[in-house]
Structure formats: structure tokens, C-alpha cells
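Only a single protein chain was left out; the remaining protein chains are all shown in position.
This part shows chain A:
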Amino acid sequence: MSHDTLNPEVMPSEPEKATLEGKNKFLGFWFFLGGETVLFASLFGTYLALRNSNNGGPTSEELFGLELVFVMTMLLLTSSLTSVYAMYHMKNNDFRKMQIWLGITVALGLGFLGFEIYEFYHYIHHYEFTFRSSAFGSAFYTLVGFHGGHVLFGLLWIITIMARNAKRGLNLYNAPKFYIASLYWHFIDVVWVFIFTVVYLMGVI
């Protein structure tokens, strides 16, 4: 009987919150993001305390170039927008369009991650600026790396649920899963806006 209730004739307008399990997931994930906020706030605080402790190594002014970071920001901001489109199509019960927009989101995320790896490679090979070169280096790679790790995890997560549900389409069991994955993606985007401001903009001014 549970399969019937999860595949109703007419999908509700908010399929992610139509079941108790969905409501629980939705609320629980918001709470989780609250905890994640404290996690990143702690990392930001640490970074702010140590950002001038370059220990004779390269300073943030010497390292950061805003062009690359601007492109990365655009990629991630756009990916947040495309995931909104995906959720819009989920609410219209248009599974195919949702998958397409999620696919674009993943592609943009991969682009971001590629640039970030290039950025780290560049710092390490041209400036010998590493995780171990100074407290500033440790704080920089930890904060930005934690964010990058979140991006990677989010990509693997979205790809997994896209592949898992590719054949069977949308139902009330997997709609909350898509929805909270997109929430996670927005959160990653918001954190990046703060990284862009606090690390890069404040770092070159």
C-alpha cells in the first residue's frame, strides 16, 4: 500500500513536503545547515585571526588574483540559479527538465572545482604557498578546502540521486531527497559568497 501513496495520480504542488518523512527531512536538513553555519563561522573566525600571519611567506595581496575568483564565483552563482530551475520543474512534476537542469548544475559545479584545483596548484607551484608554510596558509587552505570538500560531496550526492532515479522518475519518496540536495547546494553557494568577500576581496584591498 505504501507504493500507491508514494505515486499519487496527481502530484501535490510541494512533493518534497507531502509526506511526514519528507517534512522531517526538510526540517532536519535546515537544522543541519544551522550547524554547518557554526562550523564555517568558526573557520572564518580562525581565518580572520590568522590572515596576516604569513610568517615571511607570500601575503594575500601577492597571491590572490580576482579574475579567476570572479569566474569561479559566476560559475557557482549560476549553478545555484540552475538548481532553482530544477526545483521549479520538480514542483511541476516535469522530471526530464528537472534532470536536465540538475545536470547543468553539476557541470557548473565541476567547472568551479576544476578552477579551484588549478588555483591551489598555482599557489603551491609558483609561490610555494602551502598548507604548511604559515598559519595563514593553514587557515586559507582549511577554510577554502572545507568549502571545496563540500562542493565535491554535493556533486557526488546530486549525481548519485540523479542516476538512482533516472529510470523511475519522481515520486513522494525521492522528491525530498532532490529538494534537500538543492538546499545543500544553495548553502555551499552562500558560503562561497562569504569566502569571496572575506578571503579574496578583503585580501587584496
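We take it that a contact is a pair of C-beta atoms (placed from the backbone, for glycine too) under 8 Å apart; a residue touches a chain by one contact, two chains touch by 3 or more; residues count from 1.
The definition used in the following text is that contacts and distances are computed from a predicted model.
> So which of "FtsX-like permease family protein", "FAD-binding molybdopterin dehydrogenase", "Cytochrome c oxidase subunit 1" or "Sugar ABC transporter" is the UniProt name of the chain that got left out?
In UniProt, the chain excluded from the picture bears the name "Cytochrome c oxidase subunit 1".
> Return the single residue from A:Met11, A:Leu50 or A:Met98 that touches the missing chain.
Among A:Met11, A:Leu50 or A:Met98, only A:Leu50 touches the chain that is not shown.
> Just the residue numbers, please: which parts of chain A touch the chain that's not shown?
Spelled out for chain A, the touching residues are 1-3, 6, 20, 23-24, 27-28, 31-32, 34-36, 38-39, 42-43, 45-46, 49-50, 53-55, 131-139, 142, 157, 160-161, 164, 173, 177.
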